[in-house]
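Every protein chain except one is present and positioned as in the full complex.
A, B and C are the chain letters, set down in written order, and residue numbers restart from 1 in every chain.
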Amino acid sequence: MKIGLLGFGKAGKAVANVILQSSDFSLEWILKKTDTLDNLSAKDILGISSPDCATIYSQSTVDIKILLEEHPVDFIIDFSNENGIHHYGKVSASKQIKIISAISHYGENEVRLLKELAKETAVFWSPNITLGVNYLLFAASLLKNIAPGVDIEVVEEHFKTKSGVSGTAMKIAETLDIETDSINSVRAGGIVGKHEVIFGFPYQTVRLVHESISREAFGSGALFVAENLKNKQKGLYNFEDILRPFFFGETAKSFS
Amino acid sequence: MKIGLLGFGKAGKAVANVILQSSDFSLEWILKKTDTLDNLSAKDILGISSPDCATIYSQSTVDIKILLEEHPVDFIIDFSNENGIHHYGKVSASKQIKIISAISHYGENEVRLLKELAKETAVFWSPNITLGVNYLLFAASLLKNIAPGVDIEVVEEHFKTKSGVSGTAMKIAETLDIETDSINSVRAGGIVGKHEVIFGFPYQTVRLVHESISREAFGSGALFVAENLKNKQKGLYNFEDILRPFFFGETAKSFS
Amino acid sequence: MKIGLLGFGKAGKAVANVILQSSDFSLEWILKKTDTLDNLSAKDILGISSPDCATIYSQSTVDIKILLEEHPVDFIIDFSNENGIHHYGKVSASKQIKIISAISHYGENEVRLLKELAKETAVFWSPNITLGVNYLLFAASLLKNIAPGVDIEVVEEHFKTKSGVSGTAMKIAETLDIETDSINSVRAGGIVGKHEVIFGFPYQTVRLVHESISREAFGSGALFVAENLKNKQKGLYNFEDILRPFFFGETAKSFS
Partner (left out) sequence: MKIGLLGFGKAGKAVANVILQSSDFSLEWILKKTDTLDNLSAKDILGISSPDCATIYSQSTVDIKILLEEHPVDFIIDFSNENGIHHYGKVSASKQIKIISAISHYGENEVRLLKELAKETAVFWSPNITLGVNYLLFAASLLKNIAPGVDIEVVEEHFKTKSGVSGTAMKIAETLDIETDSINSVRAGGIVGKHEVIFGFPYQTVRLVHESISREAFGSGALFVAENLKNKQKGLYNFEDILRPFFFGETAKSFS
């Protein structure tokens, strides 16, 4: 299956890294905002040997319509920014290219556009696309469901310079319907990223902990989504939709 | 709902403690092996005020048939030992009293007897009856299902004098189909009990951790089972049967 | 060595429990505020067999001067309250009885009194008398000393109903000279007590963690202090004074 990647920042590079090393997926091209790396291959920049093309283009010098015709893809994976979807959305959807977006925040306009596109193709959006964090959300809401009165607290740890509460911690609080007061943010040194959900029962404690090792986890997550989106009909999907079949014994492609 | 309790060792006492403090359940009596506390009330021994009778009888001085007639119960909760079920099983099942057994190990004879009794009443058996450990098993096997190739290791910590690998850790290994080599047993000081399942992915780690604070967790677990067994038909149930309805939106009574 | 204990609340009972089980120390008597248990033995109340007397007296019915004459002791261990020291301080100091106080907070008057008494006998005061917490303070300030610019955060976890930031966490912040903003307080279920000091370096993390299992830790700590105070001259001591000889190879009695 052929993939076009939007974005080549830190996350985009890590995702390209994982796709290039996958034998099930081929990285056809990367589309980035600026033309500083035009026509180079991501393989050379990342130092990976692979049969994939992985040519880098820029939004300013290449017409997306022509790109999709000359180098057709099955999936677009979007690690660019809020505006990326305006650039490639309509033309991709009209060609039934499946869209996987990992953009952190979308405005109202973009959410409306996603819903529009979902009438023509399968559109997936998740602000945090790692399996681990999404499993955590799923498993935590299950326990909350079993024990609605349990005390829940969140501890999230990140590098010193990360400002504000982590988006993932906010999402956990929202999903579990707990106050943001219950989020404890530790900022120290170079901690990559850790989220811990503590369930305090009177006589026992359950903890769900996710630790990030590197951004490549975004790549594994995106490919896991692609595998499970492959045979999905048009519509708007999130990570929970991808995980649910594993509970109900429906056909689903496992994480590898 | 009325409860009869088998066993008054450390676990039995803790369970009695929790039932006596519950307003939904009444502890009618306790049946223990020896007659050292005959006709005393568990309330006095535990120092709890409660409207429940909680009279202590012994197997040697009281006929179980007469006990069940004079002091009828809806549930028998068994924290005695492997042989307890032979004492009360048949007569209880014939009266449709529901049976909740937390016995660690049963021989073949006892398992056969449980199946026999399950033809007449609802019979529940779980070697570890805490919600936390059973949730851990459930959530862990779900993640294993999503990511069958993930590396899994177990670390269990208990007090210095605990011999052998913990039964719960063995159960985790069996459920997740991993080698017992992957269980690491830490024995130090007075650690009450901790089980940690580590899922190591290439770029991220997920940990599920259960920590015991006190044996009263057995009592909460037993009452949670009782709540959810109340309307169940005859048959043999385990903890997974109790948890499954929470996934599928079926009616289930939450943990409190 | 003979011990008189002030206070018989939850902490006092746990301390009595440990002293009664020690073969190096004898619990002569317990002095409590109210006379509800007058002349009973702590051995019966705690269900421990021991050659110690451990008779319970009350401040209202027994004259401390007469008590110390009829039942002389080498140490007074104080788990009562702020005012206890006024009751036994002067008379004990005049008899060179060593004083070990574990009172959480003293007012100015009491601190002045302690200093006064320290001119006549060895007086020890520590608001948290467990070895673990004091070792943590010591080891943490050492690391801060080595790496003054390191990011430090504290996470403390306690049972849901504990109000305010834990006194121990405040003490850690004060000792390490960090803002109280850096203390994260988790309150959930029945967690007994956990303090974690996180040192975040750019490329590595060091964590010092103390977990409480039961109040008996106060008893072990008090006896460890007694052992090491035995040969000390008059003066005012804290836990750091007890730990320091272990660094410098001076004679010190190890913890057991």
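Simple rule for what comes next: a contact is a pair of C-beta atoms (placed from the backbone, for glycine too) under 8 Å apart; a residue touches a chain by one contact, two chains touch by 3 or more.
On a predicted model such as this, the values are computed, not experimentally measured, just so you know.
Visitor: Looking at the whole complex, which visible chains does the left-out chain touch?
Guide: The chain that is not shown touches these displayed chains: A, B, C.
Visitor: One chain is left out of this view; which of B:Ile198, B:Ile213, B:Ala226 or B:Leu243 touches it in the full complex?
Guide: Once the missing chain is taken into account, the touching residue is B:Ile198.
Visitor: Can you tell me which of A:Ile191, A:Ala222 or A:Leu243 touches the chain that was removed from the display?
Guide: A:Ile191
Visitor: For a quick check of understanding: of C:Ser23, C:Ser49, C:Asn145 or C:Thr161, which residue touches the chain that isn't displayed?
Guide: The single option touching the absent chain is C:Asn145.
Visitor: Which residue from B:Met1, B:Val155 or B:Met170 sits in contact with the chain not drawn here?
Guide: B:Val155
Visitor: What residues on subunit A make contact with the chain left out of this view?
Guide: Here the touching residues of subunit A are 189-192, 213-214.
Visitor: Since one chain has been left out of the picture, which residues of subunit C touch it in the full complex?
Guide: 130-132, 135-136, 139, 142-143, 145-150, 201-217, 219-220, 243, 246-248, 252, 254-256
Visitor: Which subunit B residues would touch the chain omitted from the figure, given the whole complex?
Guide: Answer for subunit B: residues 150-153, 155, 157, 159-160, 184-191, 198-205 touch the chain left out.
Definition applied: only the chains that are shown with their structure count from here on.
Visitor: If you connect every pair of chains that touch, what shape comes out? Choose line, ring, star, complete or other.
Guide: Contact map by chain: complete.
Visitor: For subunit B versus subunit C, which are copies of one sequence, does the interface use mostly the same residue numbers on each side, meaning over half shared, or is it different?
Guide: Same-residue interface.
Visitor: Indicate the whole-number Å distance between the mean C-alpha point of subunit B and the mean C-alpha point of subunit C.
Guide: Roughly 38 Å, centre to centre.
Visitor: Distance from the CA centroid of subunit A to that of subunit C, rounded to the nearest Å?
Guide: 52
Visitor: Do you know which subunit C residues sit against two or more other chains?
Guide: Residue numbers touching two or more other chains: 189-191.
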